[in-house]
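Here the complex is missing a single protein chain, while all its other protein chains stay put.
As written, the chain order gives the labels A, B and C, with residue 1 at the start of each chain.
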Amino acid sequence: MDVVEIVPTFEQYAFTFGGGAPLRRIQPGTALRLWSDDAFCGALRSVKDLSSEKVDLRYVNPQTGPFYVEGAEPGDTLALHLVALEPARDFGASATIPFFGGLTSTDRVVTLQDALPDTTWIYELDRAKNTVTFVAAHSELAVELPVEPMLGTVGVAPPGGEVRSSLVPERFGGNMDTPQMRAGTTCFLGVNVEGALFSIGDGHYRQGEGEACGTAVEGAMTTTLIVELVKGGAPAWPRLEDDTHWMTVGSSRPLEDAWRIGQAELVHWFGELYGLHPMDAYQLLSQITEVPIANVVDANYSAVVKARKSLLPSASAYGGLHAELRSRARSL
Amino acid sequence: MDVVEIVPTFEQYAFTFGGGAPLRRIQPGTALRLWSDDAFCGALRSVKDLSSEKVDLRYVNPQTGPFYVEGAEPGDTLALHLVALEPARDFGASATIPFFGGLTSTDRVVTLQDALPDTTWIYELDRAKNTVTFVAAHSELAVELPVEPMLGTVGVAPPGGEVRSSLVPERFGGNMDTPQMRAGTTCFLGVNVEGALFSIGDGHYRQGEGEACGTAVEGAMTTTLIVELVKGGAPAWPRLEDDTHWMTVGSSRPLEDAWRIGQAELVHWFGELYGLHPMDAYQLLSQITEVPIANVVDANYSAVVKARKSLLPSASAYGGLHAELRSRARSL
Amino acid sequence: MDVVEIVPTFEQYAFTFGGGAPLRRIQPGTALRLWSDDAFCGALRSVKDLSSEKVDLRYVNPQTGPFYVEGAEPGDTLALHLVALEPARDFGASATIPFFGGLTSTDRVVTLQDALPDTTWIYELDRAKNTVTFVAAHSELAVELPVEPMLGTVGVAPPGGEVRSSLVPERFGGNMDTPQMRAGTTCFLGVNVEGALFSIGDGHYRQGEGEACGTAVEGAMTTTLIVELVKGGAPAWPRLEDDTHWMTVGSSRPLEDAWRIGQAELVHWFGELYGLHPMDAYQLLSQITEVPIANVVDANYSAVVKARKSLLPSASAYGGLHAELRSRARSL
Partner (left out) sequence: MDVVEIVPTFEQYAFTFGGGAPLRRIQPGTALRLWSDDAFCGALRSVKDLSSEKVDLRYVNPQTGPFYVEGAEPGDTLALHLVALEPARDFGASATIPFFGGLTSTDRVVTLQDALPDTTWIYELDRAKNTVTFVAAHSELAVELPVEPMLGTVGVAPPGGEVRSSLVPERFGGNMDTPQMRAGTTCFLGVNVEGALFSIGDGHYRQGEGEACGTAVEGAMTTTLIVELVKGGAPAWPRLEDDTHWMTVGSSRPLEDAWRIGQAELVHWFGELYGLHPMDAYQLLSQITEVPIANVVDANYSAVVKARKSLLPSASAYGGLHAELRSRARSL
């Protein structure tokens, strides 16, 4: 199986979902190996590089894409199976951008207080150990942390002619910032426009749930993925599947509404998977869901709702596509 | 080490935090073995028992307590180490109480829609297999689920002369409804009144994160715990420790504020544990926290913020009390 | 008609709803003339008196009461008709208490930022002009503003044995902080306990909607009111009536839930007043309600939902009690 390799130039970066010309047209079934820049467009390379000086907030969270998937029509389901995520630089960067993050006032949670100190942390990558190292900036501590690569942002073009910033998570996916978006996961997204026009970006070498300070260990990433198309069956909100869990992602404000979206979407999915009445799915999921918060910092907040397959009778979604993609991935 | 056994009568049940006379006065260091009724006061015993007919909503979530801890003064820290939780009946019950729960309008999220169907599910307990069985009420499915006992409610009397319903989670603990409140966990609560006046209840044979439908697999429980007192050091919000994680619990509305409380409390705790500046703790925790939602159904919503000890240098809180209590628990 | 005058001593101040012994037992129909201290217990008398130094946050928002109304039983409706509100000192005070207010992080909306400057503003009262004067503290401006006296806090004891801080607005009334609570208004509250146990306090010489900085022009107040009792008919949430409007007050978090509560309560009230189906009341009110925010700073936020009587056919609530009380007030 061939793998199409793409390394975009800065001019090719996409900063929106929708609105841009396709970077490439591909057939369903294609495997891609995509380089993506970090959320800062690589502007933070030293602890002396402060976000307020080096980062142009009009050009953040660059996406690699969009890709036009031949045959994709509104109402179809796009499946993106993440095969491998590999750090593409030797360091990751994180920063407390003024008035951005979860424990600061923001342009939405407006107060009259001063901003927190604009600080940059550089996490050196040790490829042998597969670690990144936190080094305190205002005190004394260094901690090696395992690399756990993920993509903050995976999405398709929105419906209704909208064009949305790559910073926003929504029905169309986007900047969900969940650690679940990692190698081994298949992401199902409803197609809204001809060709789907998906893109990916915002690699994180690791991220805590919530992405509290607003930025993860941001790093350029090389992502290998397989693209598939299911005719029809578009889910209302992003669905994820890996070998162990059925998952949905809701994104809105306040955070309880993001959760409600995800929990209800999983109720509906359980209706499809197990023939359950919504009240029974509601009940069963009340006793088994895991609900890790994804982000509490973006334009919408995101919550993931998960059900562990091992607790449940066997079932398959989208014709067993996830298992098939896992198999195909092994032969790449 | 002796264990004091207490099985309260219905008349002894407490339905508030604060406001009641102590059930018993105990010395710090005491081990207790407490029976607690389920959140319905045992009113739901068959799928024909509907909550709207059988449950008196003025008397729900009964607590066993309060206990007056000798020597406890405002500003002190009460440590409750959960040694064992054992189902005390052969079934658990769950119900969709009209206008209560996460995927229904409520007395707070008010709409003009009709209530969801009032339904009761009974989960038979198989002690040999250590499972409870979900049986669908409106469709066809039965699923055996592992028993994972937890306490929905652990709290002390609030400050300022307040008396609060046992349904509310707050600074003083209360109805946090997190699966983390299980055997092996130590819960640290700030003392607000002489004697602390703690109580426990709301046993769940298992519960999903979020407690989506408003009720878990509710069951009478026998809880073995050890009570300790640390002079001073009262945390602003509940802190939990087990062998693997440092944890905090925030409770408020909207849900992002519950998270903010928990995340900031863990930032402050990391200042104590590792000497970290708040900005550095904010950064480090942004990359490592796990944030399972606890409940999105109670009078306040609750979120748990966790940091895995194995990622961090060794540290000890409250003089290593958790480890010591684990040790004492083994000799019970 | 006699008027009972009461000026409490500091020791008689109530700081909770529920939990205290009655200050006085009164018969329905009684007129009271009550002195209440300001929310700071009079601690701020000069711009040099800073809240962080002078105000003991355990003793704020003192209430005059509670009053035991003979014959009041749970399920009854307490009517409090405000006849006159007169400033009882020659100045009012306002302050930006650290981490309290609407444009600052708080103990709920937690951030890691520094507090805003703790500042006190003193508003001198000119009784002849009926004005208070704003004088800028950090810049140059003085503005005379009309006195528009109101009570921030009017409430009864909560149900379920709860005792709640006088800082909280809830179903039982409490710290709603709406400028609508002024002379000429009748407030209807559901009775939860024998005797109702109402109290009042938190006089404001004037307040903007939202009470943005957390404190109004706080001032000691002399309030004349008439107390009446309606058997049965307890509203779920506070209802207000004056000569021009039907009003409800909802209190919760987030603010949209406070609004939902108020809007739905007015839908239900319109069912009683005009025999309207809920869908028709929902529709009609969608076209006529005025919705001034009351507070976005207290433990719950409050929104007022109003319908102008002059737009509507004539109707009467509680047997025309408001009009009757207006009449009685004129003869005091």
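We adopt the following convention: a residue touches a chain if its C-beta (ideal position, glycine included) is under 8 Å from a C-beta of that chain, and two chains touch if they have at least 3 such contacts.
As the structure is a prediction and not an experimental result, all values here were calculated from the model.
With respect to the full assembly, the chain omitted from this view is in touch with A, B, C. Among the residues B:T16, B:S36, B:S51 or B:T104, only B:T104 touches the chain that is left out of the figure. From the options B:Q113, B:S310 or B:S331, the residue with contact to the chain not on display is B:Q113. Touching the chain that is not shown, out of C:P62, C:P87, C:G195 or C:P254: C:P254 (per the contact rule at the top). Between the chain not shown and the residues C:P74, C:P117 or C:G320, the one that touches is C:P117. Interface residues of chain C facing the missing partner chain: 94, 96, 102-103, 116-117, 119, 121, 134, 136-141, 143, 145-146, 206-217, 253-256, 259-260, 263-264, 267, 274-277, 279-280, 282-293, 296, 301, 303, 305, 311-313. The set of chain B residues touching the chain not shown comprises 103-105, 109-116, 254. The chain not shown here touches chain A at positions 15-16, 18-19, 58, 108-112, 159-165, 252-254, 257, 260-261, 263-264, 267, 278-279, 282.
In the analysis below, only the chains that are shown with their structure count from here on.
Judged by shared residue numbers over all numbers used at their interface, chain B and chain C contact each other through mostly the same positions, with over half in common. Annotation: 47 Å between the Cα-based centres of chain A and chain C. Look at where the CA atoms of chain B average out and do the same for chain C: the two points lie 35 Å apart.
For chain B, the set of residues touching two or more other chains reads 253-254, 260, 263-264, 267, 279, 282.
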